[in-house]
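All protein chains but one are shown at their positions in the complex.
Note that the chains take the letters A, B and C in the order they are written out, and that residue 1 is the start of every chain.
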Amino acid sequence: MRTLTPDKPRCHCGVFGIFGHPEASVMTYYGLHALQHRGQEATGIVTSEEVEGRHRKRFNVYKGTGLVADVFRDEKILKTGLSGMAAIGHNRYSTTGATDNKFNIQPFTVNYKGGNLALAHNGNLTNFKRLRAELQNDGVIFQSTSDSEVILHLAARSRKTEQVLQIKEALDAVTGAYSLVLLTDTSLIAARDPHGFRPLALGKLADAYVVASETCAFDIIGATYIRDVAPGEILVIDEEGMRTGRLRSLWVSRKPHEHHHCIFEYIYFSRPDSKIFGENVDRVRRKLGKLLAQESPVRADGPDDRVIVISVPDSSNTATLGYVTESQKSGDDVRLEIGLIRSHYVGRTFIQPDQSSRELKVKSKFNTVKGVLKDRKVVIIDDSIVRGTTSKQLVKLIREAEPKEIHFRVTSPPIRYPCYYGMDFPSRDELVANRMDGNVERIGKELGADSLEYLSLEKLLEAAPAEGAKKYCTACFSGVYPVPIEREAVKDENDR
Amino acid sequence: MRTLTPDKPRCHCGVFGIFGHPEASVMTYYGLHALQHRGQEATGIVTSEEVEGRHRKRFNVYKGTGLVADVFRDEKILKTGLSGMAAIGHNRYSTTGATDNKFNIQPFTVNYKGGNLALAHNGNLTNFKRLRAELQNDGVIFQSTSDSEVILHLAARSRKTEQVLQIKEALDAVTGAYSLVLLTDTSLIAARDPHGFRPLALGKLADAYVVASETCAFDIIGATYIRDVAPGEILVIDEEGMRTGRLRSLWVSRKPHEHHHCIFEYIYFSRPDSKIFGENVDRVRRKLGKLLAQESPVRADGPDDRVIVISVPDSSNTATLGYVTESQKSGDDVRLEIGLIRSHYVGRTFIQPDQSSRELKVKSKFNTVKGVLKDRKVVIIDDSIVRGTTSKQLVKLIREAEPKEIHFRVTSPPIRYPCYYGMDFPSRDELVANRMDGNVERIGKELGADSLEYLSLEKLLEAAPAEGAKKYCTACFSGVYPVPIEREAVKDENDR
Amino acid sequence: MRTLTPDKPRCHCGVFGIFGHPEASVMTYYGLHALQHRGQEATGIVTSEEVEGRHRKRFNVYKGTGLVADVFRDEKILKTGLSGMAAIGHNRYSTTGATDNKFNIQPFTVNYKGGNLALAHNGNLTNFKRLRAELQNDGVIFQSTSDSEVILHLAARSRKTEQVLQIKEALDAVTGAYSLVLLTDTSLIAARDPHGFRPLALGKLADAYVVASETCAFDIIGATYIRDVAPGEILVIDEEGMRTGRLRSLWVSRKPHEHHHCIFEYIYFSRPDSKIFGENVDRVRRKLGKLLAQESPVRADGPDDRVIVISVPDSSNTATLGYVTESQKSGDDVRLEIGLIRSHYVGRTFIQPDQSSRELKVKSKFNTVKGVLKDRKVVIIDDSIVRGTTSKQLVKLIREAEPKEIHFRVTSPPIRYPCYYGMDFPSRDELVANRMDGNVERIGKELGADSLEYLSLEKLLEAAPAEGAKKYCTACFSGVYPVPIEREAVKDENDR
Partner (left out) sequence: MRTLTPDKPRCHCGVFGIFGHPEASVMTYYGLHALQHRGQEATGIVTSEEVEGRHRKRFNVYKGTGLVADVFRDEKILKTGLSGMAAIGHNRYSTTGATDNKFNIQPFTVNYKGGNLALAHNGNLTNFKRLRAELQNDGVIFQSTSDSEVILHLAARSRKTEQVLQIKEALDAVTGAYSLVLLTDTSLIAARDPHGFRPLALGKLADAYVVASETCAFDIIGATYIRDVAPGEILVIDEEGMRTGRLRSLWVSRKPHEHHHCIFEYIYFSRPDSKIFGENVDRVRRKLGKLLAQESPVRADGPDDRVIVISVPDSSNTATLGYVTESQKSGDDVRLEIGLIRSHYVGRTFIQPDQSSRELKVKSKFNTVKGVLKDRKVVIIDDSIVRGTTSKQLVKLIREAEPKEIHFRVTSPPIRYPCYYGMDFPSRDELVANRMDGNVERIGKELGADSLEYLSLEKLLEAAPAEGAKKYCTACFSGVYPVPIEREAVKDENDR
């Protein structure tokens, strides 16, 4: 039995927080449900509850492996076990095989001299190996293998007396990508790294404040989007209201500070109905399809020929619409068709037969609609190619439906570099674009397509709105890293 | 906590059988996975295994509640526990709340004088209450509340000496809808009622024969479709090969026998990538959309106006394509858009907040893509309306995205009558078309739409291929029942 | 991993029933808890509950594998799930390995033409194979492999119109051993076979009637013992009160009817604090020890020598007291000591190391108290020897504590014949008394004891009170069977 390793980069996490709601845990449950696509292997909720006769809050914790709806299947957990007016929650991918992996499920909760503290983190710290080694050398014991735990130890060891300053001191010491929500005895704190790699939005639901990785988590509970938590901002929400602060690095930096949002959020991670980095994801994705049609059209062979465009559902549906609309401007008979059906009942394990068909894995997820494809020129739109394994099997599957030709179009450039800011790629050697030395023609042959084209980096950046300090991180395509990476991390990556 | 009662008619079951494959259980697992949409609450597999030194096969059984991928999560169950060269499997909806409901999970397996016998049934027997009462009166003890158990008792009590004749005698006694697979010590038997209400296809995988409710179960394992099991046919597959027989009622009937396939299979139940009743589902569904556009178009208000057509994903996607393509012929600016995003992580329970938003239930499944809908004339395409509750909440949800108008179009006629042949509707009083006395305008107002139109029964029948004996059951729309219903069943329905 | 097969004959079951108590399920829970020693692998409770607006009772069922306290760990099951004023319950050993063994857990519950019927059975029917074959031949489907199910089918097929007569007709058809409790829509029925093989007592708790295998189940809930259910009696308890009837065989028999109580109940099965067959178990067991001391004393080697008598705890404790008291009359220095400590935490599985000590199994249950045994003449008292495996390992264990001599004394005769009335022995070939051809000296050598003596059959019968029709079944010692055994059953036993 092998774990289903989807042929997509994986986002590490989704975070959610709410302060001042009588059903904080139920709202968090729905928020996490809406963010399920950002992490499907483990989830947890922490609430802070006032207890009569105790001056500190009681922190209630419930975590488990599986989908949000499975872990919190028992309504009593939410309604009785997780009482309280404030809550934070987290979705994640679990580390595989570790016997102690329960320790890696977030939110992390600790009790230290400053009281209770819970943390949920989306992103990746780039200097955590060094910080961890320094702390260990100083006698600190780590419970998890997560980079996020470093923040807690740094805060606990701060000599500041005010809790928010302890946390600020900790954040000033770490580099890399983080969109954080923290719960303390008195407040909900949201913070985002100075580059703003990962999204983090602020909203309002009646008298309560909410923060979430994506705005789709607001829609589900009926909350209103206010604004994004700004890169480098630290927001404290308590009974007094909301206060904002800035991380030290923003104060000391001389040159104007630039943001580097993860452009892959627009390409694949975020839900199309979310608004992130100030723009609707749906709109960017449609533009990606449009620009790709301009760059790499597939033309009909004549007036009687028809080109069929199909999406790899569901992540490429919106871009496919853009591609078709743009293509139709050519006057060719270009039609959108539903040529692939996706099963949404895929389980956590894939059972491989001892013999027979190797395609069972892709077939357990996709099936073709035969009549639609037969004898047609078929364009497949996908958002990205990572290992290429699934793409190759998809082409083979479609080939069985006997199309005339298969043209593969990708709404992003070839992925060639690792991400150190919170995406989880396979090792470089497994990336098909690296294995084929970036030679698109060779990749196309490897996939078995009659043609293959990627969107250019230039057009990709054209699709994403940018103005002033607003820039994007394109490291996985370009190898240009906005934040320097620890040598050890790079070495690790090569060793994998 | 309440069970999520989807606002769709529910199919009772999917069945699968295979004979002569060394990994019969794994193939059945994948077959059931492909048929998951036909029943998601319980599943089971039975295999027959040769045991050295025993002249009868050993029957291995594993059943449980939940999705196929969950129940059979442990690979050992399939590979070690369910050995054998032949297998049958079943997906179903469980009866709710019954303390003894484990007894209702199929396949049923019994040991009787004729040896082992396992049965999986899709459909509904119309005379089972009378048969059950007669059998009970005769001293028979029932283990389940399922109508399917009647068949087993009838076969066990038959005085015939050959097993297939015992089963034939049982089937000659029952009326109604059944697509059956049975496993005996020596054979796999497939049978279908004379009307052919439910689909049942026959295929081949190397040396093995396979039968399944839909052909998508063949695609996943790479089996080839041969033909449908004919209405009134009983197929015996054993080591000698395949033999066919006919049910007695076909011999004694004077008038030419007509089939009555369930037309709802085309509208909603079956997967678009399946071929049933001799036609690709995808093709029929596209035609439904096309005919609906002809009957009930939505026109632009002028040359500068744009009409947006959105689907209620995923079941209406194909019909929506048909609707859009046909509408564009008018010359209006009619565009397909992705206006609703569906979450596929919905769990088995819905946790209702104590206060606040009533729309959480629909929002936990759907969200709108705001920019797309704003200020537009929006057409929503759905395949059917049952209670109307979800449709109403959908309209409300879309209204929040501030469209100019909302026009609701349904690719089937109003549902007004109960189904006694294997679909599970709510009681008649809950059907919105009944509550509004079939007045479409009133229903549209109830839903909050600016206009509402259903496809006519006439056009529905036009979309489904018919020739010779090939007819359709439209009872749920027309009230015309091809097989008489027991008085008691009718009474029951009214009493619910 | 192997199941711990204790080296003792195993009783099949304990039964309990109560009628007319507002907390019938809780009382049954405690009754079954007190009867836990009669069956530790599975347990179940059925209650009948009045439901407003229904003329028949609702039968609530909960069954599971494990100890009573584990299966009913969740208080809600008892207090909410198993409401009702009447209940029956059952403890049993599960059949091993059967994939369908859940079907074999009692009470069995069926719904038939006469209404609801639940049954719990202690004992073994001797003609059930024939009856089962006849019924199967007649078209009956069996759900379990249990002999008890035959009774339900016979009752369901009876043409009598009154339910109690249907049950009486069924019981008149079966032979062998049965102490039964049945629950119907209106009554609790208790019945005992004409020989009275297994015990069954009747008691009262306030306004409620109770029946149980042993009186210790009355003590725990504070019920008062009234009398035994008589051999051949059928007792009907309902809202009118209690009626008694006799089985037909008692009416038609010409010769005076003799009872044949299982004498092994006194030797080992029943708890010492119970009263069965009209006598306190404790009193009989003490007498067994006394008579054994008279028949097979162990004398001191001189006035300075001391004889140490130890019990194999806990089942032989009482008999050991009797042995010591009688032995002290000789004037020798004979002392009772606690030489073996028994662990009560033994689990359901025994984990065998790959190498090393073979004695781990017995050591996981027993340890010696070293100082007590060293250099002493040690007498071990055990109630019975079956396979001899545990006894042999016990002797070896004690030998390690360096006693002067080890004398093994058994408070019953050698077991040489199978039981067909409800005890579960290993096959005849595994009985050490058979393997050694009944040669006591050889058995003693096999065990490694310096001497071995069994109680004689004559003295065994002297210890158990007998008068009039009150006789005992001694088949396992003598081979004399009071009820003829079906040829097929005998054959089966030999084949095992």
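The criterion applied here is as follows: contacts are C-beta pairs under 8 Å (C-beta built on N, C-alpha and C of every residue); 3 or more make two chains touch, one makes a residue touch a chain.
Quick caveat, the model's predicted, so the values are computed rather than measured.
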| item | value |
| --- | --- |
| Chain not shown: contacting residue from C:C13, C:V26, C:L152 or C:L394 | C:V26 |
| Omitted-chain contact residue, chosen from C:R283, C:R399 or C:K470 | C:R283 |
| Contact with the hidden chain (one of C:D147, C:D219 or C:D450) | C:D219 |
| Options C:S330, C:S364 or C:T389, residue touching the unrepresented chain | C:S364 |
| Residues belonging to chain A that touch the chain removed from view | 60-62, 81, 99-100, 102, 109-113, 136-143, 152-153, 156-158 |
| Interface residues of chain C (partner: the chain not displayed) | 1, 22-23, 26-27, 29-30, 33-34, 36-37, 40, 67-70, 72-73, 75, 78-79, 216, 219-222, 271-273, 280, 282-283, 317-318, 321, 325, 335-338, 341, 343-349, 351, 353-357, 359-360, 363-364, 367-372 |
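The working rule: only the chains that are shown with their structure count from here on.
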| item | value |
| --- | --- |
| Distance from chain C to chain B - Cα centre to Cα centre, in angstrom | 51 |
| For chain A paired with chain B, centre-to-centre distance based on mean C-alpha positions, whole Å | 36 |
| Where chain A and chain C are represented by their mean Cα positions, the distance between them in whole Å | 63 |
